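Submitted below is the structure of interest, expressed as structure tokens.
Here the complex is missing a single protein chain, while all its other protein chains stay put.
Chain nomenclature is as follows: A, B and C, assigned in order of appearance, with residue numbering initiated at 1 for each chain independently.
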Amino acid sequence: MPVMTFLEAIRQGIWEEMERDPSVFLLGEDIGAYGGAFKVSAGMLEKFGEDRVIDTPISESAIVGAAVGAALAGMRPVAEMQFMDFITCGFDQIVNVAAKIHYRWGPAVPMVVRGPSGAGVHGGPYHSQSNEMWFVHTPGLKVVVPATAYDAKGLIKSSIRDDNPVIFFEHKLLYRRIKEDVPEEDYVVPLGKARIAREGTDIAVITYGAMVWTALEAAEALAKEGISLEVVDLRTLLPYDEQAVLESVRKCNKVILLHEDTRTGGMAGELAALIASQAFEDLDGPIVRVTSPDTPVPFSPPLEEFFLPNAQKVAEAARKLAAY
Amino acid sequence: MPVMTFLEAIRQGIWEEMERDPSVFLLGEDIGAYGGAFKVSAGMLEKFGEDRVIDTPISESAIVGAAVGAALAGMRPVAEMQFMDFITCGFDQIVNVAAKIHYRWGPAVPMVVRGPSGAGVHGGPYHSQSNEMWFVHTPGLKVVVPATAYDAKGLIKSSIRDDNPVIFFEHKLLYRRIKEDVPEEDYVVPLGKARIAREGTDIAVITYGAMVWTALEAAEALAKEGISLEVVDLRTLLPYDEQAVLESVRKCNKVILLHEDTRTGGMAGELAALIASQAFEDLDGPIVRVTSPDTPVPFSPPLEEFFLPNAQKVAEAARKLAAY
Amino acid sequence: MATTLTRRQLHDLYYFLRLNRRVDEQLTNFYRQGKVVGGVYSGTGQEAISVGTAYALEPEDFVGPMIRNVGTLLVRGYKPRDLFLQYMARKDGPTGGRDANTHFGDVGRGVIAPISMLGEGVNVMAGIALAARLRKEKRVAVTYVGDGAMSTGPCHEGMNFAAVQKLPLLIIAENNGWAYSTPTEKQMAVRDLAVRGKAYGIPAVIVDGNDILKVYQATRAAAARARQGRGPQMIECKTMRMKGHAEHDAANYVPKKTLEEWKKKDPILRFEKYLTSKRLMTAKEKAQIEARLDEEIRADAEFAEASPFPPPEGAARSVWA
Partner (left out) sequence: MATTLTRRQLHDLYYFLRLNRRVDEQLTNFYRQGKVVGGVYSGTGQEAISVGTAYALEPEDFVGPMIRNVGTLLVRGYKPRDLFLQYMARKDGPTGGRDANTHFGDVGRGVIAPISMLGEGVNVMAGIALAARLRKEKRVAVTYVGDGAMSTGPCHEGMNFAAVQKLPLLIIAENNGWAYSTPTEKQMAVRDLAVRGKAYGIPAVIVDGNDILKVYQATRAAAARARQGRGPQMIECKTMRMKGHAEHDAANYVPKKTLEEWKKKDPILRFEKYLTSKRLMTAKEKAQIEARLDEEIRADAEFAEASPFPPPEGAARSVWA
């Protein structure tokens, strides 16, 4: 198995799907000759031609809308947002057009909107956002956030094969930092299934995306102190794996909900509601949130570091909770 | 005190602010001669003139963006969305421009985006949405959802006077159905403060908007069965009144989180996280959510009724919880 | 007026014009009887555009009608009952009561359902056209845009995208003078929507939208150009919205005189006059068509009224395919 970056895994997943299925095509800004701002589509224009790797004007509504139309007509478009921050410019197309079509009048809308998201690279307020929650709160979409290279490839392939609009968040911090053995052959990771990233017994840390690595780092540190964290990587946020969450909580009886996204209205709230209603009796301590505070993502490194959750903050919360 | 509809209370609140402060002006579609789709601005063109009651093209980005610009230049714009469903068409302007300005570079952005929201009038998927949560999850905004005519007037006035972008949701079902004594003189209801709509001892029902009335109806019915509901009307969702929520939970020890908005990622999640972390020890039962299911709002009356929470559904949940 | 249409085709056009009008009238009746759920948005006075454009297409083409394009739906094979059922929110309607009015479609028939948010449909139809190009299928996609909808950002993005990509997209701009209560002077500072097309590099013609043969011919010609790979084409149809925005709207803001003038230009009467004066339709033929319409409307109205409301659990349909 070759060692591959997170980015290369996504690229390979898309590549394979394009080889496998002629109805898969790409559209987005600067994805052709340039290969995309992060080079996720590098080489694809040369390989698949201008019809299947379409450079668009700076028109996110058109990108998403054209993807919807093409999907209705039987294609499987994969639309790139140059940064997931810009998804707000095609927001209405996603939440009101794409998401509601199947429920309203029946057809499948097999499409993917994907792109780089997340902070930690000093991108400032407009190149660092974690915008997944707006879409988790939109019935009809699926929302996927891989944490590992293996999952990234398997999940992008599942997303492309899925018959629904999938919003696929790729944490840009992981693009080149994560390197793993990734099978070169075809495999998929199913949507809607979480993964136990680390088994543990004392506190369940439910998280996703880049924060999975943060949780693992914290777990490693705390293991030395005799506190055992279980790390649950949700992988898909909509629909999310309620069973996996509840099982982990029932096992550990304490839970930390961790995300990079800002706090109020974030995924941790949703998980807290699930847990506090379905696993209330299993809880031996308060549900703890570790998240970014409610501000835009600041630019300067010390500010951004202050803003972002990290292993220390998780460990601190875990120590307190363990002592509860 | 004259008896006034919810709609008239809002209209009067805006009217008074326009009289009081020449920097207040209105912009939106069909708000001039026509007085707005729901007639909230009826008579205002005649009274305040074309400069302060501006009919715009069908351009929600322009409406919101022009409001931002005017606010930066010292005005206090009140922008109408013909239906709050269409706020998605100006989404980026709200969440990326308006919401982030103060944090990023300092100025105040005193503006209101307001309009009719909510279901129950068979408006179908595009004239019935409860779109507040996307904004609750956007640091820098304020989000207001009045339930009573008194509050509607007092809150719209506070919103107009507030130095931040306020998203103001008016439940269209309440517009003409709610009639109350409303003072004709000037008063404000502060943002960020909840209201105890009904005192009770057994179960706290935390809710907002039209669902306050649903909760009150359920409380009335359950009182006869000896179950005492306390109804907390949040009034403002961002920032929301954590203290009031926690106090009510600490008093009743059981809680139902009720909203018309769909479930996953809804306000109930946020509240659950707050409660399960800050009032964990006070809870004598699971946190219960009563919400709409995760679908678009269906059009046909039986479908919409099935979709929406109502007093029966709340009462049922309360009976179960009371017996826990 | 001059045409190469056969007599049968001309009668077809007349039939659909009348059918469109009759469906709108029946919906208004239902509305007044309190049987409609929600509002009724009529295409009265604009039937020549819906019918003329749709009739000019090939079966494999796609249309994306808006709320007033009932005629488009009828030409594509939907029946009056579909509209009645949908407007009355009944179980047997095309969306089973999940959505309203013309918000339905069927990919198999090449009909894409609109959404309320104006302008978005341009992009969706551009995507349909893009798929056609990618698959080397010679189909065109037709999008309808009002003078109001033309102000939206998505409309701009879609038109520009289609122009750059040279997509077989037909943009039918229905300039009916009003967007709800807003006259075109408050919607735009130019007279013709057609100049917008040109600003994207999209050939644009202006036609009298109340002349069905002109609309038909312009559409045939534009569709042919699009099919030949000459990129998107725009047709601005000048017309007038003859009723309020919806039945609840008395449209007092519309000058009575304007309405009176436009009444004389009624597209159906005009076409009828043409057909009879050119002896292309006899009084008997006309009566036969009307009788057929009577029967269809009656039967479908009856059917629709008898249809039950959907069972509540219908709401629980999955949001995912």
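In this text, a residue touches a chain if its C-beta (ideal position, glycine included) is under 8 Å from a C-beta of that chain, and two chains touch if they have at least 3 such contacts.
Just so you know, these numbers come straight off a predicted model, no measurement behind them.
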So which of A:E17, A:D85 or A:D151 would be touching the chain we can't see? A:D85
Omitted-chain contact residue, chosen from B:K39, B:H102 or B:R250: B:H102
One chain is left out of this view; which of B:S59, B:T262 or B:T295 touches it in the full complex? B:S59
Touching residue (missing chain; options B:I31, B:M44 or B:M75): B:M75
Which listed residue (C:R196, C:H245 or C:R317) would be found touching the missing chain in the intact complex? C:R196
Give the residue, chosen from B:G32, B:G140 or B:G154, that touches the chain omitted from the document. B:G140
In the complete complex, the non-displayed chain touches which residues of subunit A? 29-30, 32-34, 37, 55-61, 82-83, 85-86, 88-89, 122-127, 293-296, 298-307
Which residues does subunit B use to touch the chain missing from this display? 25, 51-52, 54, 56-57, 59-62, 64-75, 77, 92-93, 96-97, 99-110, 139-140, 142, 163-164
For subunit C, which residues touch the unseen chain? 119, 151-157, 160, 163-164, 166, 185-190, 195-196, 198-202, 231
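Just so it is clear, only the chains that are shown with their structure count from here on.
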Computing the C-alpha centre of each chain, which chain sits at the greatest distance from subunit C? A
Compute the distance, rounded to whole Å, between the mean C-alpha positions of subunit A and subunit B. 30
Find the geometric centre of each of subunit A and subunit C from their Cα atoms only, then give the gap between the two centres in Å, rounded to an integer. 41
Go ahead and note the Å separation of the Cα centroids belonging to subunit B and subunit C. 36
Can you pull out the residues of subunit A that are in contact with at least two other chains? 92, 96, 99-100, 103-104, 139-140
Shared-contact residues (touching 2 or more other chains) in subunit C: 95, 98-99, 103, 115-117, 153-154, 317, 319
